[in-house]
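A single structure is presented below for examination.
Of the protein chains in this complex, one is absent; all others appear in place.
In this document, chain identifiers A and B correspond to the written order of the chains, with residue numbering beginning at 1 in each.
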Amino acid sequence: MVKVNGELVEEAGKSVAAYLAEAGYDSRAVAVEYNEVILPKADYEKTILVDEDVVEIVCFMGGGR
Amino acid sequence: MKEQQEDVLELGGHTFHSRFILGSGKYSLALIEAAVRDAGAEIVTCAVRRANTKEHENILDYIPKGVTLLPNTSGARTADEAVRIAHLARELGCGDFVKIEIMRDTKYLLPDNEATIRATETLAKEGFVVLPYMYPDLNVARDLVNAGAAAVMPLAAPIGSNKGLVTKEFIQILIDEIDAPIIVDAGIGSPAQACEAMQMGAAAIMANTALATAGDLPLMASAFKDAIAAGRKAYRAGLGRVLTRGAAASDPLTGFLRD
Partner (left out) sequence: MEKENHFFIDSDKLSAKALEKKHRLENDPSCRKDPMEYFPDMEQIKSDVRERVMAAMHAYEPEQYTAIDVRRALDHERVTIEDFQALLSPAAKPFLEEMAERAQRETSRHFGNTVYLFTPLYIANYCENYCVYCGFNCYNDIQRLQLSHDEIAHEMKVIADSGMEEILILTGENKVKSSVEYIGDACKLAHQYFKNVGLEVYPMNVADYKYLHDCGADYVTVFQETYDLKKYETLHLLGHKRVWPYRFEAQERALMGGMRGVGFSALLGLSDFRRDALATALHVYYLQRKYPQAEFSLSCPRLRPIINNEKINPLDVGEHELCQILCAYRLFLPYVGITVSSRESATFRNGIAKICATKISAGVSTGIGDHEEKYTGKHEEKTGDEQFEICDTRSIRSMYGDMEGEGLQPVLNDYLYV
């Protein structure tokens, strides 16, 4: 199981790029933190998800005070 | 007597003509474009959040070209978390600006000054243009500038309170003593309050809730724009006399002078 944005998903074995595409993320608009390290966009294809990985996918949203 | 130089705001080597930093929270993306346009804003803040697969709207599509995005670290409770969020924001590819917000308290959302100094030091060393949100304390402001902050952003009143310049005296001290722009952030609830802060010598105003809670958001954005510009002009013009004189001495104080 892989933890993506706090939820456990059965996605081990896929590349990050494949996961993003299948799950419906716009890979140009997000940043990915892979096991607490920022994953450069160039590495999305070659990084393969394995069990117990922790992935955070973030984007900008409205914010201010 | 003095040359009239172009009045610009400089932050980390970047130059801005607008002194209104607009927040993009608490209202629909559809309104952002009009708000930015009518505010004349050149800097818009945004937050970094977990992406959602169901929503395909991207805030960047609503922000006009040429506007600088200022990601904040809201949600950070420690210096390390703020640094982590700043790194993610930079990876999102909109430049090196970051507004540090660190709150250990969810009730009042008051900034943790000490953690903010530490995060500022780390991020400034990494080349970020760091704009720290802080509680107006002179010693902390000095530490922030020494740590590399490009400006200091003291709060005027609790976030979202629209109460205006509750910390006025302390913000004035920062304006007088700190060799960096002082950007008043949080609590500014009306154009009149924004104008007053600018008259005091604030370099810029950051506002969000006051607009988000207005009846007509773009119209209020425009009102803030005018008020901030007016306050700036008044500051540059030099305010006139305030009659707060004490009584005059009965005997002249300088009567003893000889030559």
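Methods note: contacts are C-beta pairs under 8 Å (C-beta built on N, C-alpha and C of every residue); 3 or more make two chains touch, one makes a residue touch a chain.
Keep in mind that this is a model prediction, so the values were computed, not measured.
Participant: Which displayed chains does the hidden chain touch?
Facilitator: B
Participant: Just one of B:K65, B:K107 or B:R258 touches the chain that is missing; which is it?
Facilitator: In the complete complex, the chain left out is touched by residue B:R258.
Participant: Any idea which of B:E10, B:D61 or B:E177 touches the chain not displayed?
Facilitator: B:E177
Participant: On subunit B, what residues meet the omitted chain?
Facilitator: Residues of subunit B in contact with the hidden chain: 1, 138, 142, 176-177, 179, 238-242, 244, 246, 248-249, 252-259.
To be clear about the criterion, only the chains that are shown with their structure count from here on.
Participant: Distance between subunit A and subunit B based on Cα centroids, please, to the nearest Å.
Facilitator: Those two chain centres are 33 Å apart.
Participant: Within their complex, state which residues of subunit B touch subunit A.
Facilitator: Interface residues on subunit B, with respect to subunit A: 22-27, 29, 32, 44-54, 56, 58-60, 69, 71-72, 74, 84, 87-89, 91-92, 94, 101, 109, 133, 159-160, 185-186, 206, 208-209.
Participant: Can you list the subunit A residues touching subunit B in their complex?
Facilitator: 5-6, 23-26, 29-33, 36, 38, 40, 56-65
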